[in-house]
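Complex shown without one protein chain; remaining protein chains in place.
Every chain is named by a letter (A and B) in the order it is written, and numbering of its residues begins at 1.
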Amino acid sequence: MKGRRWPAALGVALGVLGILYLAQRLLVPKYQTGVVEGSMVAEYYRERVDHDLIFIGDCEVYENFSPVTLWEDYGISSYIRGSAQQLPWQSYYLLEDTLRHETPKVVVYNVQALRFSRPQSEAYNRMTIDGMRWGPAKVRCILASMTEDEHFIEYLFPLLRYHDRWGELTGDDVEHLFAKDPVTHAGYYMRADVKPQTGFPAPQALADYTFGDMPMDYLGRMADLCREKGVELILIKAPIEYPYWYDQWDGQAAAFAAEQGLTYLNLIPLRQEIGLDMTRDTYDAGLHLNVRGAEKLAAWFGGWLLERIDLPDRRGEPAYDAVWEEKTALYDAMKQQQYAEIEQYGELVTFGANAVEG
Amino acid sequence: MKKRALAMLAGALTLGVLLAGCGSGKDAAGDGKQQTGPASKYVFALDGVEVAVNADMAPLAEALGEPSDYFESESCAFQGLDKVYTYGGVIIRTYPQDGKDYVLSVELKDDAVPTREGIYIGADREAVLAAYGQPTDETATALRYVDGDCTLAFILAENMVTGITYTSDAA
Partner (left out) sequence: MLFTSYAFVGFLALTLTAYYLVPGRWQWPLLLAASYGFYWAASPWYLLFILVTTASAYGVSLKLADLSGEQRAYLAAHKDLTREEKRAYRAGIKKRKWAWLLACLFLNIGILSVSKYTNFVIRSFNALTGRGLGPVDMIVPMGISFYTFQTVGYVIDVYRDRQPVQRDFFKLALFVSFFPQLVQGPISRYGQLSQTLFTPHKFAEKAFSFGLMRILWGYFKKVVLADRLLPAVTALTGDGTYAGAYVLAAMLLYAFELYCDFTGGIDIAIGVGEAMGIRMPENFDLPYFSKNITEYWKRWHITMGTWFTDYIFYPVSVCRPMLRLSKWSREHLGQAVGKRVTVYLASFIVWLTTGIWHGAAWNFVVWGLANWAVIMVSQELAPLYERFHRRFALRGKAPYEAFQVVRTVLLVSAIRMFDCYRDVPLTFAMLKSLFTRFDPRVFTDGSLLGLGLDGADWLVLTLGLAVVLAVSLYKLKRGGIREALYEKPPAVFYGAMGALLVCTVVFGAYGAGYDVTRFIYDRF
């Protein structure tokens, strides 16, 4: 190449890279309004204090436990690393990722997702994985999670996946081009509305109730990793009846826990003890708890936990106080806003389904 | 000379035919249409309406009329509704995809309706084997027949069929 053509080629190449970078920032979904679940995993990296308790799992943790209650009632610094339909292998890699940043005393894993034996949905994969920081855990998580039609390169360059969103851009995409607002409260997704549980269809008879090899392998790896790091792993099943949690599944979870010397706690039979009233404590007819239910569950669970494990009360430690005061203020403000909307409109307007655009 | 040429021709043609005829049937000339998985021979029929797994539920729901019970639940992060239609002793579950609902499973709960091959809840294991032949796999509690995108399972208790499910393998 003639000497004088190099600079132009290089300049244009850099310019093109810049444009593609900006296009990517613009076109990748921001998950700021309505569907906020895609923001959850990345939000963890904003945390300024360590956590003694980490929840890992799907919606059965991020919608059912209120870390702010755990803080207010017991001074437990906790965080929920959960996302929509978070599969066991994704939970494992998120745990691996978390343990690179901090070493909590307890990790609580919700076993509901063990029923999934293979990769499920591209949309959920993206919501869970896109927010992870790049590292070996993310690479392995992608490889374990990809469905047949997915490509690794589309995780590496999300523009290739989201390039066609130019027809559906919203104000959020411009407003949050470079910075996003927090949408959770230490990983908790708040809903204050109420829709009573009325009943569920009869459970489907299954030909085989055995959990698949893949989820059990990753559950085993979670146990090994926690042992290696000196972290107490507790398995739970959230107090939600639907999708149906079969006795056979419960037995396998309990057997695994016994074999590994872990604690397994099925919360479904304990609902009365917890004080859950599923005519008032759920926002979607019993699939998830609302904030009232999440606070009740956190209050009960914190007490149960402290009876067994000595977790420090961080209240009074300035670094923790500063962070949790801020979180509590945000939490209370959002709760008030949601109650106000329900009061005024009879339903949530800027949260949940009504806020989903398109 | 002529014989040699003829022999060469015959040999060449035979080789050509053999070579072109072998193989696993991979066809490079697809039609570009989306494949949701091969259709299955296991299809349930309810009141004359064929209900196959992975079929679009909308026309089926219309043909089957008002269900005796209906339940829907929102998927996490608003990815669509999981729906459960109950028609007497038959439960049809659906999954959402690209704005449509597709049949995820068909479950027979009582002995009011048989499978197309004539097996009712309450039939014995031998009747299933007689109607369907050897299963794809068998456990102490189930006989499973896999074909195309569907697994047909007969749940057994004490050698009797206690449940029948058609489940999508593609979903």
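By our rule, contacts are C-beta pairs under 8 Å (C-beta built on N, C-alpha and C of every residue); 3 or more make two chains touch, one makes a residue touch a chain.
Just so it is clear, the model here is predicted, and its values are computed rather than measured.
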Touch criterion as defined above, residue of A:Arg161, A:Lys237, A:Arg271 or A:Arg314 at the omitted chain: A:Arg161
Touch list for subunit A against the chain that is not drawn: 1-2, 4-5, 8-9, 11-13, 15-16, 19-20, 23, 27, 122, 149, 151, 153-154, 159-161, 163-164, 166-167
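Simple rule for what comes next: only the chains that are shown with their structure count from here on.
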CA centroid of subunit A to CA centroid of subunit B, Å: 34
Touching residues (chain side subunit A, partner subunit B) in the complex: 34-35, 37-38, 58-59, 84-85, 121, 123-124, 127, 199-202, 204-208, 242, 284-285, 287, 353, 356
Contact footprint of subunit A on subunit B as seen in their complex: 69, 71, 73-79, 84, 86, 91, 93, 105, 107, 109, 139, 141-142, 144, 151, 153-155, 162-163, 165
